[in-house]
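Missing here: one protein chain of the complex. Every other protein chain is in place.
Each chain carries a letter (A and B) given by its place in the written order, and its residues are counted from 1.
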Amino acid sequence: MPTHQDRIALSTAGHGDMHNLTDPVTTIVRDSELHEGLVHVHNVGSTGAVGTIEFEPGLQEDLPDMLDELFPPDKPYAHEQRWHDDNGHAHLQATTLSPSVTVPVGERAPILGTWQQIFHLECDTKPRERTVIVTVRGD
Amino acid sequence: MPTHQDRIALSTAGHGDMHNLTDPVTTIVRDSELHEGLVHVHNVGSTGAVGTIEFEPGLQEDLPDMLDELFPPDKPYAHEQRWHDDNGHAHLQATTLSPSVTVPVGERAPILGTWQQIFHLECDTKPRERTVIVTVRGD
Partner (left out) sequence: MPTHQDRIALSTAGHGDMHNLTDPVTTIVRDSELHEGLVHVHNVGSTGAVGTIEFEPGLQEDLPDMLDELFPPDKPYAHEQRWHDDNGHAHLQATTLSPSVTVPVGERAPILGTWQQIFHLECDTKPRERTVIVTVRGD
């Protein structure tokens, strides 16, 4: 059975909160018993993002800060004029970063650099309960 | 046969035009008869982008507007000085967003949030005939 799908539940603290998903993703890959292939990590919902980064306190501050510079929270977005939910910047940040990342699998583990981790970033304004779908496909 | 590949033809209206691909992608996933796996949605060409977003009129306006703020159409890009085709910003916007997105498949459907749709964004300056390749792989 070359597909193994599992999920990670996350409670986020709201805008700019980051989680390191490398350990739970590595565990799911090992449990899949697939040796070589790909693992795909996906945030369900349009205001959260997934990618890779050196997961350390400095960049945990810099990434959300720079996204707020590029897509400022206080702009009069058309999304907010229509829905009055004050999170236009959250949508634009998450769409630009991407809801998911795919990482190669070799020897039953994600192939990452020493300082490269898989992260989840909460872009929405409020704390959220998040579901991250992890799909491993390989041989 | 764990690969099912199909294509969607799009006529775009030019710079900033967005299409919601969720329904045609969902139909292709269902037709693949694969229950669990991944679906990959890819724009052929270097000036169109694919991703996920809450597909509503406000963000259809905000996303192209913000991309034009970050990569302004009227900058003297080296691309334009060389080729005189006035679409340097289109290339940079499409490359930064990404030509494709991958979404998990479960129970014969893409796994997306309620307000999360798959979009195509035309970044080029003129209307284009676009081919989007949809590849479903799973079991």
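Definition applied: a residue touches a chain if its C-beta (ideal position, glycine included) is under 8 Å from a C-beta of that chain, and two chains touch if they have at least 3 such contacts.
What you see is a predicted model, and the numbers here were worked out from it, not measured in a lab.
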Touching the absent chain when the full complex is considered, from A:Leu63, A:Leu92 or A:Cys123: A:Leu63
Contact partner of the left-out chain, one of A:Thr12, A:Ser32, A:Thr47 or A:Ser98: A:Ser98
Residues from subunit A at the interface with the omitted partner, ascending: 2, 36-38, 51-54, 56-59, 61-63, 65-66, 70, 96-98, 101-104, 106, 111-113, 115-117, 137-139
Residue numbers in subunit B that touch the chain omitted from display: 1-3, 5, 40, 42, 44-46, 70-71, 77-83, 88, 91-92, 95-96, 98-100, 102, 133, 135, 137
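By our rule, only the chains that are shown with their structure count from here on.
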Separation of mean Cα positions, subunit B and subunit A [Å, integer]: 19
